[in-house]
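Everything on this sheet refers to the single structure shown next.
One chain of protein is taken out of this complex; the other chains stay put.
For chain A:
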């Protein structure tokens, strides 16, 4: 029984309403022109030297089963928006985070809570490095993020 058309739309409409009213500091809505793809910017609030004075662009893609299914979330690279360095973020912007996988996702999560989790994932990081095998992965990967079987070997980073 796939959710009826409009299921995701309804929920995203409510989320958008709330986002327009207020968003936590360091999170800004860039565009939400439809209910399939949104862009948001995030910044790290403390003075972590790895991410100081940088803003990062996130792309959210929603399926019609959102929020039963997790959204697809990646960092996108622009002239003024680099891909943050992090042992769980590949240099093509793909994020290895359990809460974005089917096992870790809960339908009560939302766009705002995902942004906040990513913010704190950056805040807490001290390692100036990419995931192991980044180069090979970026070169070889043709899968969409949701189809990659990540092994979340270390959720504390």
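Criterion: a residue touches a chain if its C-beta (ideal position, glycine included) is under 8 Å from a C-beta of that chain, and two chains touch if they have at least 3 such contacts; residues count from 1.
Rule of thumb we're sticking to: contacts and distances are computed from a predicted model.
The listed choices are "Mediator of RNA polymerase II transcription subunit 20", "Queuine tRNA-ribosyltransferase accessory subunit 2", "Vacuolar fusion protein MON1" or "RBR-type E3 ubiquitin transferase"; the UniProt protein name belonging to the chain that is not shown reads "RBR-type E3 ubiquitin transferase". Among A:29, A:50 or A:68, only A:68 touches the chain left out of the display.
Listed residues A:11, A:86 or A:130: the one in touch with the omitted chain is A:11. Taking the complete complex into account, A:106 is the one of A:21, A:47 or A:106 that touches the chain left out.
Mapped onto chain A, the footprint of the missing chain covers residues 1-3, 7, 10-11, 14-15, 65, 67-69, 102, 106-109, 148-151, 153.
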